[in-house]
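Here we show just some of the chains, and they stay where they sit in the whole.
Chain IDs A and B follow the sequence of writing; residue 1 opens each chain.
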């Protein structure tokens, strides 16, 4: 029985590129084969519970704009009504996955025990809904940033009791994720950072954070959770500086704490932009470093200096992202989570549908274009040819350690090496990309 | 015999804070003791050869504005005239150190052999000048970015011959630095990065760069060079993305290539800003990671998106930088290199003096203020107290590995831990800083 929240909408259908039905897919066709795999299995879409069902439409200059029947009170029964609507939307969109924080889904308790009880009750409710609908959990996570106890950090808090509370909370959230068959578990250290160095000891906080993550990894193995542990980089906001700044920073952190083979990254477009990177940079870097896990799909307004978390709509940009992902072999446990929120003026239930439909269609077009780029191979071959000089024996000696700096200097002097530059062909390659998008 | 370039200026003297003589120091007093050490030995100032003597005053929209007697031709005799003026300025300022790239000091040759001969000739000339003046070399470096052969990178070039040419060139520059008794050797990978990912293989280029740096470190040990090898982080410009993005990125790179105990960082204020960090962040992070080496002192215009390399003039900001440095024990082999250039409208020889005098005075005030902050200890004690809870046995168990995630969760549940936030006191601490500056 439907809640009626979305009126008579039950299932968004694929109608093809010529459709002008705003409640139909024009490009996302779950069963269509792309590079030998169903589109759904490539993209592994997930809906983010927080933005779509918990966020109220506030911003720093104004409060709630949305009116949702579950907003009036933080009770278990309204939490279940929210879940009913959420799963209706997952089904309507045909989204195979969803993601959540504990605080999105359960009423806030007076203490840890009550939080845990509330979470367990809602997890049981979700488990039944997953079974009924076939929708699965891409990842779970703990909200370690909204409650005022975390204002100075969770794992990196100067107060060890906050560390303890956070650790205990993560335990319950991994338990929940494990129980719900989640494919990954994510840690976003939204307040693991600082507001001012004047009151901060960077080294202590790094030690705390490294210990925290090791506790999590140990626990995962202990309980037999097979999902991937993911860290989500972001450079700042709400903090002045967040320790998980970007992919390169997270890599160094993992390496320092012996975790580079245990933990991967969940990369968000908006966070990449805030850190001064393109999305595809972060994706390709994570793959080069062997820590690529999953993506949070959204877009940032390029003229805004904060995380705008908009639904993606630029196909050429998304194409470069999926091209990076496909070149690296695609997702394993990861997927495409829409960590995107409605504009706060998009008040109506159908806006939730429009936004996700548009996002899914954008991703589908981008995936198809990226697949053609990979299959065609023109660009990949161009890149390989550009580095082909490294296949000569002399070049190999420089890389494999058999030549020292002096040996190389002798070689240059004796052979009078005087290399001439060759065109980088950037515009040519950009034109080739435009063949596909 | 003076070149006469600076007229009758021979030595800038300390005249104290009340002086209005624009050609005197008001705060920098080399022999004044600060925390038990001469100011000169704390600050270890160096003049950057490139900005002060090789840069012509051009920008992307216009060419040379400066008229220097050594600009008309790229000859050895004019290179020596340039050196004469340079050492006159080092002496006039009482700067104990200088820094240079090969390309700043020697005429550009037609090939590697000629470059090497030219460099060797000028190194002999410098050696005599160092002996005559007592001025020392803080660091040498190779310019691996100006010549068109490096347009696509040096160590990370797709053409192995460029790698070879760069490696050979670095060998000659380390040799030069070693011969001149340099305290450090710096690598700034200005073009070690990419313009477009479409023609780039990140993983290959990382391998090349890691190999290159290992070659350098091996060579350093082989010839017995005792100076520190330094990498200078910068996020971009001229490249779209530079691999040595910031301190955290460099740390990860060093760790990946087994170099974290061999190589340190030379941190520049302007590069920190471009990477989205405060200068003090990069300094404190490098110290926390054990890779702090030296600094390039300048400032970036906060409203400009490129590296403006201005002389520092904001004492409160510089105070936070020297506070970070002093807290970490001060410089060892490193120092304060003015990687700052005149504004291109500052045409006259005396502008070079004004700029350095202002920069040295700013640093001297900042050092004295920072020393007071350290000696007074109010802020340090505040920070220690903030983390004091971690000294309890229960807290220590969480950090030392004796407690698992489950243990912690039990502790929280059983003791009903419900931590309350405490004021971070940021404004209070900022007010305390303002007592000193």
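Some observations on this one:
Quick note on the criterion: a contact is a pair of C-beta atoms (placed from the backbone, for glycine too) under 8 Å apart; a residue touches a chain by one contact, two chains touch by 3 or more.
Treat the numbers as computed from the prediction; the structure is a model and nothing was measured.
Here 2 of the identical protein chains are placed; the entire complex in the file holds 4 of them.
Just so we're on the same page, only the chains that are shown with their structure count from here on.
With angles rounded to a multiple of 5, the C-alpha fit of chain A against chain B returns 180 degrees of rotation. Centroid to centroid, with C-alpha atoms defining each point, chain A and chain B lie 36 Å apart.
The part of chain B that touches chain A in the complex is made up of residues 111-113, 116, 148-149, 151-152, 157-165, 167-168, 170-172, 195-204, 206-208, 211, 214-216, 218-219, 222, 235-236, 241, 245-246, 248-249, 251-253, 255-256, 275-278, 280-281, 284-285, 288-289, 320, 324, 379, 382-383, 386-387, 389-390, 392, 394-395, 398-399, 401, 404-406, 408-409, 411-413, 416-422, 424-426, 429-430, 433.
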